[in-house]
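All protein chains but one are shown in place.
On to subunit A.
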């Protein structure tokens, strides 16, 4: 048999591949480069498809590196910044960046599984920390120790279509402040016909449970009380469901299509066929850029009910494997990128305006006191969206109690999703029975 040399080639390729794999496996995790610089990996760099945002992020990071020649920032792009499907796996596999993005709802979990570095000893070096709203700082504070730095904060309100309000004979400058007013206005808007829906709400993929929670907060209720027991089988919980039931079946102001999720409702609002829905201000640019809406038609009111609102947001946490030098470098980078009023990736309103990005939305709102005043002033000076459309939200939000999502939120939302979908798809839904069953189910969820 003639030798083709194949076996030798195969062995050579195998050995080379193994060496390459071994080399790449050993090559990560070292915070200091050979040049003596402190290297940090960070995530949530905007993807290449978001050209403008990517340029802002990279320019700001480059400026930071210029100011801090001893720090090397390696940014990893991701969209969305935190994907629930990979977040846990990355943490488990030790692949998480040195400074990593989290939603508010992740904070407690990351600390519980001991994957976050304690930032408390380093905070005195971060002067801007105290300028952040306390209720946002508290989200990343566990047992008196600080494990993360908030980046943005949002609260839920009522987005409404001014054009439809006018058409229906309503005053677009006087959005509904109570759930009774929401119901009355929704009925008038739905009466316009041609498939127009007065008020829409989610009822699938756990999103119905999420909005039920927000509506319950707005009525002064709580899905889980201080004693850890379910708080849905209460007059407030009853009021939320009764209102949805009456709008859907008595007034027929919620349309016939239910089991909606966020994308469905955004499509309806963007196409001008929906009067109102609950949302944080960050939905407005999506409605305009992706769903065909117009800034001048879209306005924002505070959460109806006047008692409370659901807040959300995001921030950065630090990998527990970080060295002290990396933590210091990461905090400096966060300060430069996000924590200087009127400056940085999210705060350089002049640059955003120049690049036709929306400036003037009421949130995200991160700071408090003088820093907030400065941030708002720069924002107002560069606003390119109709700021007056959001004044009601800004004024009304001050009176509301800000509440974050409950622990074990998704399990609770799953239970409440069924309740909301029952009310919206069944005319004869027994609200008392639904709430009683939901309460028992929530109480049976094992607490994490």
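In this text, contacts are C-beta pairs under 8 Å (C-beta built on N, C-alpha and C of every residue); 3 or more make two chains touch, one makes a residue touch a chain; residues count from 1.
Quick note on the criterion: contacts and distances are computed from a predicted model.
Student: Considering the UniProt annotation of the chain absent from this complex, which name among "Putative pyruvate flavodoxin/ferredoxin oxidoreductase domain protein", "LutB/LldF family L-lactate oxidation iron-sulfur protein", "ABC transporter permease" or "Zinc protease" applies?
Tutor: In UniProt, the chain that is not shown appears as "ABC transporter permease".
Student: Check the options A:97, A:322, A:335 or A:417 and report the residue that touches the missing chain.
Tutor: In the complete complex, the chain left out is touched by residue A:417.
Student: Per the definition of touch given earlier, which of A:102, A:115, A:283 or A:389 contacts the omitted chain?
Tutor: A:115
Student: From the list A:123, A:261, A:286 or A:350, pick the residue that touches the absent chain.
Tutor: A:261
Student: Just the residue numbers, please: which parts of subunit A touch the chain that's not shown?
Tutor: Within subunit A, the residues that touch the unshown chain are 1, 6-7, 10, 84-85, 87-89, 91-92, 109-110, 113-115, 195, 203-208, 255-259, 261, 408, 410-411, 414-415, 417-418, 421-422, 424-426, 441, 444, 446.
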